[in-house]
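What follows is a structure written as structure tokens; I'll ask about it next.
Only a single protein chain was left out; the remaining protein chains are all shown in position.
Here is subunit A:
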Amino acid sequence: HFTGIQQFKLQLSLRLVIALYFFAGIGWCKHASTINEVGSCNSNFNDSNPSSSVNEFITEAYFEKHASLIDSDFRGFISKEIPLEFCEVLQDKLEPVPKLSISHRHLIGEGSHRHLSSSIRLEIQPSSKFTLPAHFCDAILVERLPSGVFADPFELQHLLQRGVFTSAAFFGDTNLELPSVRSNRSIVEIHMDIGPDILSGNNNGMEINIEVPLHARYAPLGEHGFSRIEFSAPDLFTGCSFEGKSHKQSCIFLSTNKSLELKAGAVVWDVPCGIKEHTGIVSVVTFFSAIVSALLVVFTAFRYSDTTGCNNLKQM
């Protein structure tokens, strides 16, 4: 039984809760300073582990100069801009750089949500040794995603928090809902720590496996029901950093395309797509069904009898 007094008490309680919330919220919004920041994910996302060797992102540098991802522009950018930064100083001491190659590359999973798996083989000549003390290197994988496929930046952030990657960056179209025809390409850059063993010469080679979770957009309409997406070879770099006189310095090298060997065939993803031929019949039947259903409800409402005849209400 909901008396007037009880109702008044409930209303008063609700008002007090709302007021408390309001003032508490104003207070926290003004003075919040201890909360960990969540990566903002407007058009780009990058997040680094504080202990990551290289905090710069190649793709970030690319997008500072280019508005969108075009393969020829990116290749030109790499050939001109890499090695980056302080490499003239480092190159003598760091040559030869670790040799990176893709030993295996394939798509894992079925359907619209898969993982692009790349196994990177890392080799260093036993005779060569880094002469700089206290340096660290990352293997850097840059995936230029084809149109029709995207990575979820929040998923990447989640993987980062779990320590799957050392650091990651995502640039491009973050609208996860648009079909291919309305979306732009995107690019993912993953950094993986190489580890001190190989740099010190204790280990001549190692393999790093990187799995990037990807999702398919709705493909353009086709004739045969499937749209084929082909993945180009990724770009591999090595990024190294060392403690300079005043601050940490880093250098990024292209793993030379002479050494880059893609042993596996091109990776393809067949995505189901709508068939153009269906357009007419689907539109007609859709609207016809909607109209018929609506008319059924309307007709029933008009025919609705206020009397219930000999049927009784539920007896309990």
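Simple rule for what comes next: contacts are C-beta pairs under 8 Å (C-beta built on N, C-alpha and C of every residue); 3 or more make two chains touch, one makes a residue touch a chain; residues count from 1.
Following the convention adopted for this analysis, contacts and distances are computed from a predicted model.
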| item | value |
| --- | --- |
| Chain not present in the shown complex, as UniProt names it (candidates "COQ7 protein", "GPI mannosyltransferase 1", "U3 small nucleolar ribonucleoprotein protein MPP10" or "AP-5 complex subunit sigma-1-like") | "GPI mannosyltransferase 1" |
| Residue touching the undisplayed chain, where the options are A:A151, A:A169, A:L236 or A:V271 | A:V271 |
| Footprint left on subunit A by the chain that the document does not show | 1-2, 4, 7, 11, 21, 25, 28-30, 32, 35, 37-38, 40-42, 110-113, 154, 174-177, 179, 181-182, 218, 220-221, 225-226, 270-276, 278-279, 282-283, 285-287, 289-291, 293-294, 296-298, 300-302, 304-314, 316 |
